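What you see is the complex with one protein chain gone and the rest in place.
Moving on to chain A:
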Amino acid sequence: MNWLQKLTPPGVKSIFTKKDSPDNLWVKCPKSGEMVFAADLPGLLHVTPAGHHMRIGPDLRLQYTFDDGKYETVAVPEVAKDPLKFKDDQKYTDRLKKARAKTGDDDAMSIGVGHIRGIKTVALVQNFAFMGGSLGMAAGEGFIKAAQHAVENGLPLVVFTAAGGARMQEGALSLMQMPRTTIAVQELREAGLPYIVVLCDPTTGGVTASYAMLGDIQLAEPGALICFAGPRVIEETIREKLPEGFQRAEYLEEHGMIDRVVPRTDLRRVLGDLLAVLTQQTADHAAEPVPV
């Protein structure tokens, strides 16, 4: 914690607590081991020269997605606080506090509205850095809110998924987000609006088994782990080592489970094309994101 953060009263959302980019000057690429200058990362959309797609939070994601990096946010509705009074080694409320301090966000979902190559779109970003992106009541309401905002304004919805799965601290209330978010997908469908899913690293468990696999179009970032049961669970069940690349985006593409693997640097163009066709609008391919 730096001195600025210490001065900020707890609970107050502050720009000083934002930690989308690492503090370190140099970042090691997990793929090549190469050291990358942190200041270069925004220009690279947080993709290392070796092609490793780093996990990014909502602020960077929305900036990288929308024209000129500009967007408006939509607030996620409030949810009941710790209804199970859950406690393991730590209280759930303490875990939430820590996650809020770490990310500067209230929970795992953030909604932005802006233009992608000139086409007005609602984007929803699931933040893995917030308690593993887990699908609790707040994340569920975030998804529903994004879909309803899209329906009310006749806009397409693009969702960037990333989650370790359910939020155990909310028990069956977390499980119920699977049907709840699915209802929101059905409402988009009935309104005739496109729902595009971009599966990011990692997307697992109940998230994959609900809205993350119900897109009209399914895209994925290179190398993203996408699964229902995680590789460790499967290895424990079948007692054998899984092959290299199992459950990665490219593997799913090969097995017919998704439409395309799209590198982050190409994502705006692909989304622009898809949205232009699906919404019968003309994409403005001159619109480019402004480097952050």
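Annotations
Simple rule for what comes next: contacts are C-beta pairs under 8 Å (C-beta built on N, C-alpha and C of every residue); 3 or more make two chains touch, one makes a residue touch a chain; residues count from 1.
Basically, contacts and distances are computed from a predicted model.
When the listed names "Amino acid ABC transporter permease", "Acetyl-coenzyme A carboxylase carboxyl transferase subunit alpha", "Imidazole glycerol phosphate synthase subunit HisH" or "Nitrite reductase" are checked against UniProt, the chain not shown comes out as "Acetyl-coenzyme A carboxylase carboxyl transferase subunit alpha". The chain that is not drawn here is touched, among residues A:A191, A:I234 or A:L278, by A:I234. Shown as candidates are A:H46, A:R61 or A:R180; the residue that touches the absent chain is A:R180. Within the complete assembly, A:G171 is the residue of A:G118, A:G171, A:G223 or A:P263 that touches the hidden chain.
Here one chain is not drawn; of A:C29, A:L84 or A:A101, the residue touching it is A:L84.
In the full complex, chain A touches the omitted chain through residues 78-80, 83-84, 86-89, 137, 140-141, 144, 166-168, 170-176, 178-180, 182-183, 185-186, 205-206, 208-214, 226-229, 233-234, 237-238, 242, 246-247, 255, 257.
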